[in-house]
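With one protein chain held back, the other chains of the complex are shown just where they sit.
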Amino acid sequence: MDTLLYLTRRIAQALVVILIVTVVVFGLLHALPGGPARGILGPQATPQQITLFNHDQGLDRPLPVQYLYYLRQLLHGDLGTSYTLNEAVSQLIEQRLPKTLVLTVLSAVVGLLLALPLGMWQAVRRNKPADYVITTLSFVAYSTPVYFLGLVLVMVFTQVVRWFPSQAPQGDTVAQVFADPVALVLPVVTGAASMVAVFSRYMRAATLENLSEDYVRTARAGGSRQRAILFRHVFRNSLTPVIAMLGYYVPVLFGGALVVEQLFNYPGMGLLFWSAAQSSDYPVLLGCVLVISVATVVGTLLADVVQRVVDPRVKGGLA
Amino acid sequence: MSVQSAGRWGLVAQFPAPLKARFARNKLAVAGLLVVILFFLFCFLGPLLYSTDQTHTDLTQVNLSPSGAHWLGTDAVGHDELGRLMYGGKVSLLVGLAAGVLATVIGTLWGSIAGYAGGWVDAVMMRVVDAGIAIPALFILLVVSAITTPGVPGLIVILGLVSWLVPSRLVRAETLTLKRRDYVLTLRAIGGSHGRAIARHILPNSVSTIVVAATFQVADAILLVAYVSYLGLGVQPPATDWGGMLSAGLTAAYSGRWWLIVPPGLAIILVVCAFNAIGDGLRDAFDVKGRG
Partner (left out) sequence: MNNILEMENLGVTFSTESGDVPAVRGVSLRVAPGETLALVGESGSGKSTVALAALGLLPGNARASGGVSVGGTDVVGAGEAELARLRGRTASMVFQEPATALDPLTRIGRQIAEVVRNHRDVSRQEAAAEAVELLRRVGIPDPERRASAFPFQLSGGQRQRVVIAMAIANSPGLLVADEPTTALDVTVQAEILDLLRALAVDSGTGVLLVTHNMGVVADFADRVAVMLEGEIVETGTVEDVLLRPTHEYTRRLLEAVPRLTVSEPVGVVHEESEGAPVVELRGVGVRFGRGPRAVRALDDVSLTVRAGETVGLVGESGSGKSTAARVALGLVAPESGDVSLFGADLRKARGRARRTLLAGVGVVLQDPVASLDARMSVGECVAEPLRVHRSGMGAAERRERVAEVLELVRLPRELARRGPRELSGGQRQRVSLARALVLAPRLLVADEPTSALDVSVQRTVLEVIAELQSELGFACLFVSHDLAVVQQFAGRVVVMRGGRVEEQGPTMSTLLHPETAYTRRLIAAVPIPDPVLQRERRERRVASGTEAGA
């Protein structure tokens, strides 16, 4: 019963957030020079064409009416048409999104697999040389712009030692992408670097906090060894706050994908967005923003639900 | 990128000692402070000692490697690279600092109002924050700059407007705990006003949280400026910033002209690291989180 109530409320919250996002995107669409008509008809449209279009599309009606019209279009999956590629935006995104997901999910998994043990190890070796070295490295990894890091990696691994290709897999389908795993290494490492930095810091703090909890003392008083306490109790307890952070990290991952895809010429949604920005292809730009925002909202929702599954304590007072 | 700073919260210092002493003991933080001061001196006073022409191109002096005349060589249009590092640094530091402070101010106002008001006001305000976090800042920046080309003040405003979300969440959380403190309850019980509670108790007690948030925010803003320029949306030539220099030098890197990318790259990394280290040190020194 409680869980059902929680889920209903949480999903309602997520819907409200998505609604706010659509308002923002709608607002941006209308802030464009020439409004959505220019955005949809393209920069070459004549004023007559625009007036006609506005009338046909109901764009001369009050803004709230137009917003409802826009929402109805969204509900039908209509994100408009790209005027440079002359294809439905929804279709373009449908083709590119899976590849971007492959890249981001791989980066996230690799990042977490490195960050969690690293953070725990740092907490155990707190204020020892190893901790300081990793802390400094984390700072550097966090402070390096992704494109600079990618560039350095490319220089080192394609020019100095020729271990990896400088381009990501070019295939059109996900299967083709996986057929060339070596080419995935550099993009994934580039995408994962700042994630390792952030989440190892986070895991370190969470582990340290848990190590000073009373239940650790209880376990010690019961004769449990340090290693057992760490893996049986502290790890799981430290994981919950980290999971909660994960949802909020989704937009950062997509932001990283934008740069990584451009850098390694990987034809995903980031690259689509990038070229749309170069050619002022507004429908594509806003369509991508909408999709990523929804993905983030769903991501935070999932993170919250997963956290609830991992942590059986009932959380009071949502809002 | 701004969401990342939320990950740096959590460690609690164990034993109280004077604030300055606690900060000074954090060697990384002190080093960070030094680096920031040095970079400010370098960018703002450096040009007095090492004067260069950064407004006119000089096509007779392009792509020179480092030498006695040009300590860090010259770029593809003949600007002296060391001079350009100072010139671009001014923009990076100013925009980063101003945008970081602006974001913190907006976030503090938003977060403290939401936290103190509570109820549905809080719920609505926080859903707006969720929505803001859901839209990646880089994408918003791309869309906005596709609409207009901002100058330095415009850049500051836009960056401030996309990165106030994390500070607002932090300040809200702080306000929520503070308003339930016994001294606030006592004040309310004897008829003290909300205004007094906020001005005398809640804001003064959130100062440490706000200062720490601002420091991390500046670090993130400097990084964000670099991204904006990489995407070609930053200040326009002949003006530049470190991110702009870096992206201008990208192609040069493949032809071995390392001096065009290594100095601006290192400058960004060093300054961002430094601000992060200062934030870390301040957080431990203030012992943000707990203790009344």
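Chains here go by letter, A and B, matching the order in which they are written, and residues are numbered from 1 within each.
Keep this in mind: a residue touches a chain if its C-beta (ideal position, glycine included) is under 8 Å from a C-beta of that chain, and two chains touch if they have at least 3 such contacts.
Just so we're clear, the structure is a prediction, and the values are computed from it rather than from any experiment.
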Seminar exercise, completed: Result, missing-chain neighbours among shown chains, is A, B
Exercise. Which is it among A:Pro47, A:Pro62 or A:Gly223 that touches the chain not included here?
Worked result: A:Gly223
For this session: Identify the residues of chain A touching the omitted chain, counting contacts across the whole complex.
Result: 1-2, 5, 213-215, 217-226, 228, 232-233, 236-237, 240, 310-314, 316
Problem set entry | For chain B, the residues touching the chain missing from this view | 15, 17, 181-183, 185-193, 196, 200-201, 204-205, 291-292
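The criterion applied here is as follows: only the chains that are shown with their structure count from here on.
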Problem set entry | Residues on chain B engaged by chain A in the complex (per definition of touch) | 1, 3-4, 6-12, 28, 122-123, 126-128, 130-131, 133-140, 142-144, 146-147, 219, 223, 226-227, 230-231, 243, 246-247, 250, 253-254, 261, 265, 268-270, 272-273, 276-277
Problem set entry | Sites on chain A touched by chain B in the complex | 13, 16-18, 20-21, 24, 28, 31-33, 132, 135-136, 139-140, 142-145, 147-148, 151-152, 155, 159, 194, 198-199, 201-202, 204-206, 208-209, 241, 245, 248-249, 251-252, 254-255, 258-259, 273, 277, 280, 282, 285-286, 288-289, 292-294, 296-297, 300, 319
